[in-house]
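A single protein chain has been omitted from the complex, and every remaining protein chain is retained in its original position.
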Amino acid sequence: MTDPLIHRLNRKLRVGILGATGVVGQRFIQLLESHPQFEVTALAASDRSQGKSFVEACTWRLPGDMPEGVKQSIVRPPIPPLDCDFVFSSLPGDIATDTEEDFARAGCPVISNSSSHRMDADVPLLIPEVNHEHVALIDKQRLARSYDRGFIVTNPNCSAIVIVMALAPLHSRFGVASCVVTTMQALSGAGYPGVASLDANDNVVPFIGGEEEKVESETLKLLGRIKNGVIYDAEMRVSAQCNRVNVTDGHLAAIRVKLSQPATLDQVREAMASFTSLPQQLKLHSAPEKPIILRDEIDRPQPRLDRDAGNGMSVTVGRIAPDNVLDYRFVALGHNTIRGAAGAAILNAELLAARGYLDA
Amino acid sequence: MTDPLIHRLNRKLRVGILGATGVVGQRFIQLLESHPQFEVTALAASDRSQGKSFVEACTWRLPGDMPEGVKQSIVRPPIPPLDCDFVFSSLPGDIATDTEEDFARAGCPVISNSSSHRMDADVPLLIPEVNHEHVALIDKQRLARSYDRGFIVTNPNCSAIVIVMALAPLHSRFGVASCVVTTMQALSGAGYPGVASLDANDNVVPFIGGEEEKVESETLKLLGRIKNGVIYDAEMRVSAQCNRVNVTDGHLAAIRVKLSQPATLDQVREAMASFTSLPQQLKLHSAPEKPIILRDEIDRPQPRLDRDAGNGMSVTVGRIAPDNVLDYRFVALGHNTIRGAAGAAILNAELLAARGYLDA
Amino acid sequence: MTDPLIHRLNRKLRVGILGATGVVGQRFIQLLESHPQFEVTALAASDRSQGKSFVEACTWRLPGDMPEGVKQSIVRPPIPPLDCDFVFSSLPGDIATDTEEDFARAGCPVISNSSSHRMDADVPLLIPEVNHEHVALIDKQRLARSYDRGFIVTNPNCSAIVIVMALAPLHSRFGVASCVVTTMQALSGAGYPGVASLDANDNVVPFIGGEEEKVESETLKLLGRIKNGVIYDAEMRVSAQCNRVNVTDGHLAAIRVKLSQPATLDQVREAMASFTSLPQQLKLHSAPEKPIILRDEIDRPQPRLDRDAGNGMSVTVGRIAPDNVLDYRFVALGHNTIRGAAGAAILNAELLAARGYLDA
Partner (left out) sequence: MTDPLIHRLNRKLRVGILGATGVVGQRFIQLLESHPQFEVTALAASDRSQGKSFVEACTWRLPGDMPEGVKQSIVRPPIPPLDCDFVFSSLPGDIATDTEEDFARAGCPVISNSSSHRMDADVPLLIPEVNHEHVALIDKQRLARSYDRGFIVTNPNCSAIVIVMALAPLHSRFGVASCVVTTMQALSGAGYPGVASLDANDNVVPFIGGEEEKVESETLKLLGRIKNGVIYDAEMRVSAQCNRVNVTDGHLAAIRVKLSQPATLDQVREAMASFTSLPQQLKLHSAPEKPIILRDEIDRPQPRLDRDAGNGMSVTVGRIAPDNVLDYRFVALGHNTIRGAAGAAILNAELLAARGYLDA
């Protein structure tokens, strides 16, 4: 018997990666190495690596080796068409804006980790566990932009995604009226070479360009409601202070929330612990069994210990307690280049495939 | 012409240090090495080092060498009397409670960095720039406890002091109704051996035992008003989330405030930048020229660059901006073992000496 | 057709772990979680955790969760008999000496990561790829100590194992006359809490108690020849300087060697690259496909990128070059708690099982 919710594919979809030589591009390749639905068939980059084989063009910066399958692929310029059914994009912002539109216009779906189109009114800013109904924007987008098969779907900023995953069950049950968040973000979030070691070592940098604005704005769209093809921002006030700490991977967020409706500590805990959503129902390949892992130890979550939970796709929450100024406080952690970037986009693609948006 | 505010001494006061072998004890010794008013004449510790010379008893853990002058001092048990005019205490909490009372009862003023007596109703919790008028509690304390010359004065928790220094000018001008603070605290705050390197490296620990409670309660007393020998807590709500980051020295705090009276961003900035107080007027030896240093760079303060400002006695503030949930937000940094511990106690002693409380 | 070299088992062997609550004990449990031949059935520890369930007794310090299967096991005192076919031991040295003998005498094979018995003349100090023929000492040991089924086998110090893995192919082909090694060792090598973070952060500690002696002496035994049940130390001079660096896992060693016979750079490279041994032939479960991975990048191996190579069981070598003072130099890296501790002991057990030494 077939699950009516999920759209089965007969063959692997062929995937292109825009920005393949960057840190997030490499994560895409690593995470897709043995993916049951997707197969990397095209690599593109905007830098001087075009025309070289990937093994020549790319200094592999992740633990483990570059997958054999991509070593001899020739790096292409990020210009459509590429030999693939859809593309993941982790292009730099300045290039992403036009390039992603070019691909969509050329009929190639773009599932993007770049920030360029996140806040476009007709582009879904998608976390499958949180706002899967926002995919309906695609139809509107295609119409408005005269796209045929192509479209652009984005995933949020790496901090926003961790925060919103933790807020989602509270918002849906009790409403979140205000959220005050202070992040302690990992170095890999800045790409490579990114943060200078002299700035990182024995130090904290209390500034990440554009990050506070992204968290404050993306959160409202992510938790917003879609009605007649329009997203209405969540009615919520969000304050973000973002800091860079000397951690390789894993964004930590200290969060306080004011709820719209009263809730006991037990209700808050239960809402988080029991959170599950469509990707879990559909058993999407990259969906973690538990989107939120609630830990009871007094000193968790910690980046080094918890970032890989659920293969890097779970958000770990701990230290939930009443707060003196807002209502409750807690700490949330997620892997910034998996759940916060490449893994997020891959899960988006899995949802879109299940929904038939990636059909030829 | 004599400054009527300051009480001049004819000779150096002789100082004892309780807890001399610990990290804060060592900072006391280092900071007092060439102090114009105080001279270390007695060392005491509660551990197995008693009876040994200090150079044998103590593994020196600060950059630079152990001062020559203390090397041959014999480490005494922390029992009065010691050969000194008053003592600094950095004893562990469990021992401090009784020992500090024993010294005060024996006629020896105790200027303590320990937490044991901070919240006693008749013990000043003192930051000379913030609440110097709280020293008046000493008279009440002596009376209530039948102390003669002795008394106990404390300085706050190392995070509370950084936070309250930054809040003080706002509170006195506009009133602070609520304060939401998230700290990123240095390793040296946990003493030695303190945090295990496996917990610190490539990691953040979102928990420091007792710290959130201390920040939340001490702030209210520090900013409280004294009337007829009674401290009335500030009417303010404080929320603290405390994290340990991989930094040697320097506590960073991301702070939001809600003010009782409206204030423009310029007024907030000006209140901080112009902040000065009695220690600066009295030109106390350890008082920084500027208690608060306001920096305009978008990415400051940073622990490695700013912790030693004002010889470690200034608090550096940056990134002041309007906040979406409370009124304003900013970042504050202070050196946790200087302004937050040994330097704080020494400045307290300088104020008390100037006020005549350390006279024979 | 059956491989005549390997002794097949009909059932999983039941394993006890002595020192189960320590960092290496936890690695044993993690690595054995889904082992095809071994099953953890008994946990013992010398600390105050006895009588508690493992989940109560042990603070789990590895990334990922404590395996479900051991959570409810009761922690026993390390006294024979335990409910198992043999034990892995990672007991502290002072306790290991007698305890391991007690178990062996009681008929229970002891496969130990502790240093106590490593240099005993009748105890194999075993690296299966390097000196598997040393297992013959077991017969002599049983006889000399009147053990029946029991015996003690050890694996080397975590640095020695990395160094000797790299030296082995050179020694067997060309002879190594002298070896000068400078290590940069990870924090996890010191256990938990181990190195204080104040000593580790922004620092290197050029001293590790007993380490230089262990590397200098164990290397000679490891590369020694067995003749008539006696190990003759390798005729080789070894100099070790050992340093602790701020790295979580992965011991790096800068090595120079003087060879007994002339060899070209290509011959040296080829000897390393082609190195394979009995564990690879026997396809032992934990044996890496390549015991030595030779990397050509100018800046490898690096701890963060290479420590997990071969599931933490390969040693990665790079930067092989002629040396001005000795003959050749290179850099070697291995995972200190996998290949250098728990994984080493497990591979030893797999070899011993294949050889029939763990039969009932």
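Labels A, B and C are assigned to the chains in the order they are written; within every chain, residues are numbered from 1.
As a working rule, a contact is a pair of C-beta atoms (placed from the backbone, for glycine too) under 8 Å apart; a residue touches a chain by one contact, two chains touch by 3 or more.
For clarity, every value in this text was computed on a predicted model and none was experimentally measured.
Novice: For the chain not shown, which residue from B:S73, B:N201 or B:N336 touches it across the whole complex?
Specialist: Only one of B:S73, B:N201 or B:N336 touches the chain omitted from view, namely B:N201.
Novice: Can you say which of A:A121, A:A196, A:I298 or A:A321 touches the chain missing from this structure?
Specialist: Only one of A:A121, A:A196, A:I298 or A:A321 touches the chain omitted from view, namely A:A196.
Novice: Given that one chain is not shown, which residue among C:D47, C:D102 or C:D323 touches it?
Specialist: C:D323
Novice: Extract the touching residues of chain B with respect to the undisplayed chain.
Specialist: Residues 61-64, 201-202, 248, 304-309 of chain B touch the chain that is not shown.
Novice: Given the full complex, what residues of chain C touch the hidden partner chain?
Specialist: Here the touching residues of chain C are 178-180, 182, 184, 199, 201-207, 216, 237-239, 241, 243, 245-248, 252, 254, 256, 298-305, 318-319, 323-326, 329, 331.
Novice: List the residues of chain A that touch the chain left out of this view.
Specialist: 23, 61, 187-188, 192-202, 246-248
The rule we apply is simple: only the chains that are shown with their structure count from here on.
Novice: Of all the chains, which has the CA centre nearest the overall CA centre?
Specialist: A
Novice: Counting in whole Å, what is the centre-to-centre distance of chain A and chain C, each centre being its mean C-alpha position?
Specialist: So the centre of chain A lies 40 Å away from the centre of chain C.
Novice: Distance from the CA centroid of chain B to that of chain C, rounded to the nearest Å?
Specialist: About 49 Å separates the centre of chain B from that of chain C.
Novice: Provide the C-alpha centroid distance between chain A and chain B, rounded to the nearest whole angstrom.
Specialist: Taking the average C-alpha coordinate of chain A and of chain B, the gap between them is 43 Å.
Novice: Two or more other chains in contact with one residue: find those residues in chain A.
Specialist: 201-202, 248, 304-305
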